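Then we have subunit A:
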Amino acid sequence: MGTGPLLLLASLEGLVMAAVLALAAVGLSLTFGVMRVVNVAHGEFYMLGAVLAWAVAQFVPSAPMGFVAALIFAPLAVGALAWLTDTALLKRLNYNPESTIVATIGLSYLLQQGALSFFGPDARAVQAPFELRLQFPWFGYSGYKLFVIAAALAVLAAVWWILSRSRAGLVMRATQVDRNTARAFGINVDRVYAGTFALGAGLAALAAVLIVPISQAHYLMGHDPLLLSFIVVIIGGLGSLRGTLIAALIIGLSDGILSMLYPPTLAKILATLVVALVLVFRPQGLFGAKA
Partner candidate 1 sequence: MAAVILEARGLSRAFGGLRAVDGVDLTLTEGEIHALIGPNGAGKTTLVSLLSGRLAPDQGTIRFAGEDITRLPAQTRVLRGIAYTFQITSIYAGLTVFDNLALALQRRHRRDLADAVTQAATRIGLAPYLQTEAGTLSYGHQRLLEIGMGLALSPRLLILDEPTQGLANAEIEDFLTLIRGLTGTTILLIEHNMEVVMALAQRITVLNMGRVLASGTPDAIRADRAVQDAYLGGGHAAD
Partner candidate 2 sequence: MRPALLHIGVLAALVAAGFLLPAYQHGMLARILVMAVFAMGYNLAFGYTGLLSLGHALHFCAGMMATGLAMRHGLAAGPALILGLAAGTATAMLTGLLALRTAGVSFMIVTLMFAQAFHLTLLYYGGFTGGDEGFPLPSAARRLFGLDLTQAGPRYAVALALFAAGLLAQWALVRSRFGRSMIAMRENEERSRMLGYNPFTTKLAALALSGLYSGAAGAAYGLLFGYVGASFGTSQYSILPLLYVLLGGAGTTLGPLLGAGLMAWLIDAASSLTDSPLAVIGITLIVLVLFAPKGILGTLREKGLKWLP
């Protein structure tokens, strides 16, 4: 294969990565933007989405049916769990930033242990809903991966529409700006928070359902998405949806391309250091407006 086709392949892989990453990162960004909560258990919500997709596939015999069922069920179930977490845990902590980080660290351990106990330590594969191989002149490529890109784009467009055009989005943005004023205007802030947290977790779960036919389910699989979501959210500017999308695209693409050229560990080392340095020297993110 020549350099051109290799680059095309790497870009495609990067796009798949970027699409899934954007979904997970937008979830994290939403909870931070609206609620000022850093959710360390976000990676575990992602993991739960994948594990649930596998579980659903065990009950539904046909792959396409199972996939559709998982696509609906997993985000809802994870969202419900997140709703419960918000009302039972985060609300009682008054959303104190440091306490909520410690609490969500505890939650992530608990969820990992839960997945390990019920799901076991092995990685499990889930069948893709359809097998389609697109033949390029230089290589064949999975049609499902292209579908993942399209599906993620569709969901992101829907999220963007909800945030910028719908009443729910207006209420969320109002709460983000000033929760006391929002409350004074009759907005049920408790419900907005619980809903935002559920939506953020649901997006992570959805991303995982999409990716699991490609990369298998495992109880420790939440680590990398959490780290990458952090990176995307911080580089993109905390709480900025547009910045998050751009950063997801850049990081997803560069990760796809770089990991073909360099060892992944080295890429991760550089990425974590970049995040730390961005937070130190440019806390508003690379794309956020200067505060």
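We take it that a contact is a pair of C-beta atoms (placed from the backbone, for glycine too) under 8 Å apart; a residue touches a chain by one contact, two chains touch by 3 or more; residues count from 1.
In picking the candidates, the idea was that all candidates are chains of the complex that A comes from, given by their letters.
As the structure is a computational prediction, the values presented were derived from the model and not from experiment.
Note on this complex: subunit A touches candidate 2; the remaining options among 1 or 2 do not touch it here. Within the complex formed with candidate 2, the subunit A residues making contact are 38, 89, 92-93, 97-99, 101-103, 105-114, 116-117, 227, 230, 234, 263, 265-266, 268-269, 272-273, 275-277, 279-281, 283.
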